[in-house]
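What follows is a structure written as structure tokens; I'll ask about it next.
Here the complex is missing one protein chain, while the rest keep their positions.
Chains: A, B and C, in written order; residue numbering restarts at 1 for each.
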Amino acid sequence: MSNYLYILWIPLLPLATFVILGLFGRKYLSGIAGLLGTASLLTSTILSFVVAKQYFFVDGKVNGVFQKIVALKYTWLEFAPNVSIDLGIIVDPISVMMLVVVTSVSLMVHVYSLGYMKGEERFATYYSFLSLFTFSMLGLILSANIFQVYMFWELVGVSSFLLISYYFNKPSAVAASKKAFIVTRFADLGFLIGILILGYYGGTLDIGLLIERFTSVNSTQFLSITSASFLGASMLTWGLTLVFIGGAGKSAMFPLHIWLPDAMEGPTPVSALIHAATMVVAGVYLVARMFPVFSMDETALNIVTYVGAASAVFAAVIACTQTDIKRVLAYSTMSQIGYMMFALGISKNGGESGLGYMASMFHLFTHAFFKSLLFLGAGSVIHMVHSNEMKDMGGLRKLMPVTHIAFLIACLAIAGIPPFAGFFSKEEILTAAFHENKVIYGIALFTAALTSFYMFRLYFNIFWSKEPGLHSNTHNHFDSHDENHIDNSNGEGPWVMKLPLIILAICAVGVGFVPFSQLVTSDGDALETHVDVIFSIAPVVLSILAILLAANFYKNKNNKSDKVANAFGVFYTAAYKKFYVDEVYIFITKKIIFPFIGQPIAWADKNIVDGFMQLLAKTTAKISELIKGLQSGKVQNYAMYFFGGIAVLSILFLYIWK
Amino acid sequence: MQEIPLSQILFVSTFLFFIGMYGLLTRRNLITMLMSIELMLNSVNINFVAFNKYLFPDNLDGLFFTLFIITIAAAEAAVAIAIIINLYRSHNSIDVDDANEMKY
Amino acid sequence: MALSILIFLLLFIKLGKDRSNESILNFINIALLINLGTGLYSNETGILFNGMFNTNALIVFEKDLLNLAALIISMQSYAWLRNSKHVIEFYLLILTSLLGMFFMISSGNLLMFYLGLEMSTIPLAAAANFDLTKRKSSEAAMKLILSSAFSSAILLLGISFLYGTTGTITFSILTAHINGNPLQLFAFILLISGFAFKISAVPFHLWTADVYEGSPVAVTSFLSVISKAAVLFTLVNILYKVFTPIASTWYLVLVVLAAATILIGNLFAIRQDNFKRFLAFSSIAQVGFILIGISGSSQSGSASLIYFILIYIFSNLAAFGVVSVVSALADKENISDFKGFYKTNPILSWVLTIALFSLAGVPPTAGFFGKLFLMMAGAAKGNYGLITFAALNMVISFYYYLRVVKAIFMDENPTPIQKIQVPTISKIAMYICVVGVIVTGLASVVYNYIYSISIGL
Partner (left out) sequence: MNLTLLILLPLITAALILLAKGLQQIRVIGLTGAIAQLGLAGWLLKLFIAERAAGNNATHLFESNQTWFKALNINYHIGIDGISLAMILLTSVIVVAGILVSWSMDKLSKEYFFLLVLLSMGAYGFFISLDLFTLFFFLEVAVIPKFLLIGIWGSGDKTKSAMKLALMLMGGSALVMVGLFGVYYNTHTFDIVQITQQGIPVAIQKFFFPFAFLGFGVFAALFPFHTWVPDGHASAPTAASMFLAGISMKLGGYGCLRIVALMPDAAHTYSWIIITLATIAIIYGAFATMMQTDLKYINAYSSISHCGFVILGIGMMNKTSINGAVIQMVSHGLMTALFFAAIGMIYSRTHTRIVTQLGGLLKAMPFISTVFVIAGLCSLGLPGFSGFVAEMTVFMGSWQNSDGAYRLATILSGASIVVTAVYILRATGRAIMGPISDEHSILTDATWNEKLAAVLLIVGILIIGLAPFLINHLIMPSTDAIMVQMGKVIAVK
């Protein structure tokens, strides 16, 4: 199937951009850096669309089933015979789908940044980092080898680190980037060990082989991994759970989500790309990639389900209380990803019961578009208002009509109002949940309602609630934006910032109609889905009610919302404080690990281990002080010792050792 | 007249030796110490002669040895006394305990 | 044999005439050189005075070593002797004692050995007193003469008992009569203590430090290198040839002495500030290692001993050379005076450093090989407790050698020793030493030759 080899160019072009900009960007290319990056990415985007066309509509199907095609396999690092990291390219429905998503969203962000980041000092660096991220993300998508996934996993993490800390002289940004990296790193450790387990029992790191071996119930590998157990759980469960922990870390699942809200310190387009559309769904993608194996183990799937559901509702509740618009979006992202997770969790492999899988992927697909749209919209707003806080906004609908419309569409989409994209995908998820697990269904429904509530809270707070022009932009300015950004004359900013909004808005409306179930399913076999109107009533109505509630609270300035907040009282403050998860983490690290592990060890090293060596030296010196009396300087004592020596020797050899 | 047994002679010599050592260890006067060393040497001489006479009368190794010891002892004493004189010049005393600048 | 006569010749030549010191010194040095040369060429095996005096390749080689050392010392002490009034007497004493050592080395029976011993000791006592005006010097001489007299008394007692139990004083016959009865053992112990005193092994070492410190540098280096070497050679001869029947005993004796010597030597050396005293204790520690080598009681044992002595001559004399020049021209003898020495006298510093590294046994200097081979010889007995002990003591010894290096290179000093103009001859001597230190180790031919001529148990 080497006729897919040209896929190689899709990640390689961004890589090239990264290298070029990274080496020469600062000095020579800072002018055209943006264009360069955008151009190369445009090419990749076109390529990936070509791939999608070829795969989905030309030769992807073999007798009606989409094939897994390994387009490239190169042994990169051989650990031992047939245990090796092979750099490969895998082509199957989800990877192609992700290709399209990543490239197009990334392209949008590239274009948008041309305006948003204009005049930044490290413009070229910014674009080189963007390219690096895109490269790593694409590499992750195309990985045919689980260790390759891990590699690009790390690379994605580091490029996100670099982008979050883009405003490196801003301590909060640095702190956020550190947090993001370390938390995900912690999760990656789980991933790594999971890989070790699976690789050890599977005897390979190749995903295809792993799936093949672990899904055939009587293969030696499957038997060995299921028979081996630790703490009552089979090794399979352990391996998968650990892998899932890795995914949960990247996808900001509870309780590893804490890095995501802080990650909003990065430039807004970056948040749109990394922390809304692409990187954060890597976890979902990972689970989907390994799904056949997951489907062999009930426990692991349940964990996925409940973690997903918990995160969904948890994040939604918090989102209702936040006032920083990017944070609201961040939590909504988390909640949506929770959706995708539990959709996977409740799914089965193949056939009708594989609906959840399809739904999850579908939601991933649609979510990418409207969520990035939301972020870019928020970006425009911030770009104009120079603040993230709701209270500095309001009544912007007149000042920035395009953004307003786009944002509205996105909100409707995420709220799941037909015929916007979100509706279809969410519908599938709810259906699946309804069939599989009523509890989850309930949670999902509740979350859906919350979602539409907080989204419109956001919407109204930004675009209504106050009279036009009354908003103060004298509020705390981004110290990262220098003067030429501060004036309002540019309104919504240049066309390069409007264009992506428009395109994405169209997508947010359109992508719902993609015949997804025909293309992306767990077993590659087409799946018949039908929008059941009766079923859809409940969620839609709920959403609409929530929207009305939000309108009632926030459309015009009033204190109803505060009343409600007070009514909730403690619960509200808890939610506002994000349920104190951060505090717990800080307590563990700052109050337990540092003082009770780090410092003692450091102390012990100085005083005990090294102290022991010092002690040896000191003792020697001391002894030599003590015995210096022997050398009394009196010749008679010398004679005495002489005589004593003879005596000792004689005793030794005449009586003891004779 | 009957012979004195070897053991008694050896006893005398050993006794002499330890007298010498005692003197060496207790006396403070360098000359006296030197004399006590002479005592020790002489006890050794007695040993040699006695052994030679009683045990191995057929060759004269012991006697020769004795002669040489006496000669060398003389030489030693000569040098030693020279040194002591010099010491007296520098320290104005021949008390051994006065000469212990160098220690430890 | 030939050498000794030669020595006498040039002694008497010098007695009559009186020339300027320099010329005399040059003359003597040349003479010593010739002497060394003849030594290297005269290589006959022979026995005189029916077995009292015998010589063979090994003994000749040992004598050559001593000659070499004597030559180097006399060259180094040039600066010191140049302005002393008693040059000739000094050489008279030194060379007599050297002759005594030759007798001792090639002695065929106890009497000859004893004569040689005394002949080598007594002049040294006089020589130790050579700084007639210095208090320390006379004190040192006093200590040396008294304790050596005492030790020789002990030695003689031992010999007398040995004679009493065996009825002979000739080595070749002696062996057959040794059966290890208590009195013999006691006699042997007395004998060994006599040796131990000469080679200053603990606990018979106490005179060493004081005498080294007190006496003039030339004498100190003579004591520390030549007399020690001579006695060690003799010791090996006697132990390996004569006391073979009680080898197991003297092995243990040596082990005990070695352990004590290394430890005590090191512990004292740590604290010293006077350079000569420091070298005294370090040399004591070295003797401990030598004893380990001897205890190997194999051909490689004696070979490694002689090899080490050769290296020790070079390295120790290099060190003493620097010290003697400094003490003669700058009148400084303390390690603390050497702080910042490198700034003013780089060359001397490097010589001293290399010497010290060689003493410490750091490659690529020869000391490394010397020490390693000694240890290897000792390890042959499989007594790894001792070897480990010694190896760890090497670390202590590193400490104090590096301490000096530290003083030279690293410590700051507002008033370092001023630039020293080293007389040519001494310079040559130093260079000889340094070259020796570096070449002797790497050129394996030296060791191989020594091994080929040396004796095993």
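Quick note on the criterion: a residue touches a chain if its C-beta (ideal position, glycine included) is under 8 Å from a C-beta of that chain, and two chains touch if they have at least 3 such contacts.
Please read these numbers as outputs of a predicted model, since none were measured by experiment.
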| item | value |
| --- | --- |
| Displayed chains contacting the withheld chain | A, C |
| Touch criterion as defined above, residue of A:Gly203, A:Gly283 or A:Gly308 at the omitted chain | A:Gly203 |
| Residue, one of A:Val96, A:Met151, A:Ala449 or A:Ile462, that touches the chain absent here | A:Met151 |
| Contact partner of the left-out chain, one of A:Tyr28, A:Phe168, A:Phe513 or A:Trp657 | A:Phe168 |
| Options A:Asp562, A:Glu583, A:Asp605 or A:Glu625, residue touching the unrepresented chain | A:Asp605 |
| Candidate in contact with the missing chain, chosen from C:Ser248, C:Thr388 or C:Gln418 | C:Thr388 |
| Contacts of chain C with the absent chain, listed as residue ranges | 300, 303, 357, 362-364, 368, 372-373, 375-376, 379-380, 382, 384, 387-388, 391-392, 394-395, 398-399, 402-403, 405-406, 409-411, 444, 447-448, 451-452 |
| Chain not shown, touching residues in chain A | 26, 75-81, 83, 85, 147, 150-152, 154-155, 158, 165, 168-169, 171, 174-175, 177-178, 181-182, 185-186, 189, 192-193, 196, 199-200, 203, 594, 597-599, 601-602, 605, 609-610, 612-613, 617 |
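Methods note: only the chains that are shown with their structure count from here on.
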| item | value |
| --- | --- |
| Comparison of A-C and A-B by number of C-beta pairs in contact, larger one | A-C |
| Where chain B and chain C are represented by their mean Cα positions, the distance between them in whole Å | 27 |
| Chain A-chain C separation of Cα centroids, rounded to whole Å | 77 |
| Separation of chain A from chain B, taking each centre as the mean of its C-alpha atoms, in whole Å | 98 |
| Junction residues of chain A, two or more chains touched | 628, 631, 633, 635, 639 |
| In chain C, residues with contacts to at least two other chains | 142-143, 146, 150, 209-210, 271 |
| Contact set on chain B toward chain A in their complex | 21, 24-26, 33, 96-97, 99-104 |
| Contacting residues of chain A [partner chain C, same complex] | 617, 620-621, 623-625, 627-628, 630-631, 633, 635, 637-639, 641-642, 644-646, 648-650, 652-654, 657-658 |
| Touch list for chain C against partner chain B, complex | 110-111, 114-115, 118, 122-123, 125-126, 129, 132-136, 138-143, 145-146, 149-150, 152-153, 156-157, 159-161, 163-164, 167-170, 209-210, 213-214, 271, 277 |
